[in-house]
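Coming up: subunit A.
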Amino acid sequence: MNEEYICRCEEVTRKEIQEAIDDGATTLAGVKRRTRAGMGLCQGRTCQRLVTQMLAKVEDPAEIKPPTSRPPVRAIKIGEIAEEEDE
Partner candidate 1 sequence: MTQKSGVIYQGFPSEEELSKIPGVPSKDRIQKGPVACIECVQEIPCNPCEEACPYGAITVGKPITNLPTLDEDKCIGCGTCIAACPGLAIFLLNVSGKKAEVSFPFEYYPLPNKGDEVDCVDREGSAVVKGKVLRIIKSPKYDATAVITVEVPAEYINIVRSIKRLGRSE
Partner candidate 2 sequence: MKKNADAVVAGGGVIGTSIAYYLSKKGMEIILLEKDDLASGSSGACDIDIILQSKNPGIHLQLAMESAKMYKTLADELDFDIEYKATGGMILIENEDQLKVMKDFVRRQKEIGLEVKLLSLKEASKIQPGLSPHLVGATYSLLDAHVNPMRLCFAFSRAAKRLGAKVYLGTSVLDIRAENSKVKSVITNRGEIKTNIIINAAGVYAPFIGEMVGLSLPIKPRRGQIIVTESVPKLVMADVLCAKYIAAKYNPNILKESDNPETRLGVGLSLSQTRDGQILIGSTREFVGYNKNTTHEALHAIVNNAVRLVPALRNIHAIRSFAGLRPYTPDGLPLLGPVENVQGFIMAAGHEGDGIALSPVTGKIISDLITEGKTFMDVSELSPSRFGPLLGNENAV
C-alpha cells in the first residue's frame, strides 16, 4: 500500500515521504531535501499536490507553500540559452 510512487520522476514512494515527514519535514521543500520528491524533470508538478495532502495531516494546509520557484519553470535546452557556437 505504501510502495506506490508519489514522485515518479525521482521514484520516491509514499513510505519514503512519510519517513521524511516523521523526520521533521514540515514543508514541501523539507520533503524535497530529504527525499528528492519534486526535484526531477517535472519539478513537482505531479507530486506536489500529493505531498501536500500528506503534509496536511500534520500541518495547516494554508502554510504548505510550494518550494521557491526559480527560472527555468520549463525545461530548456542549454544550447538554446547559450551563445552561438563559434563557427
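Quick note on the criterion: contacts are C-beta pairs under 8 Å (C-beta built on N, C-alpha and C of every residue); 3 or more make two chains touch, one makes a residue touch a chain; residues count from 1.
Keep in mind how these were chosen: all candidates are chains of the complex that A comes from, given by their letters.
Given the structure is predicted, the values throughout are model-derived calculations rather than measurements.
Which candidate touches subunit A in this complex: 1 or 2?
In this complex, the candidate that touches subunit A is number 2.
Where on subunit A is candidate 2 touching in the complex?
Residues of subunit A touching candidate 2: 10, 23-27, 29-30, 33-34, 36, 39-41, 43, 68, 70-72, 75-79, 81-83, 85.
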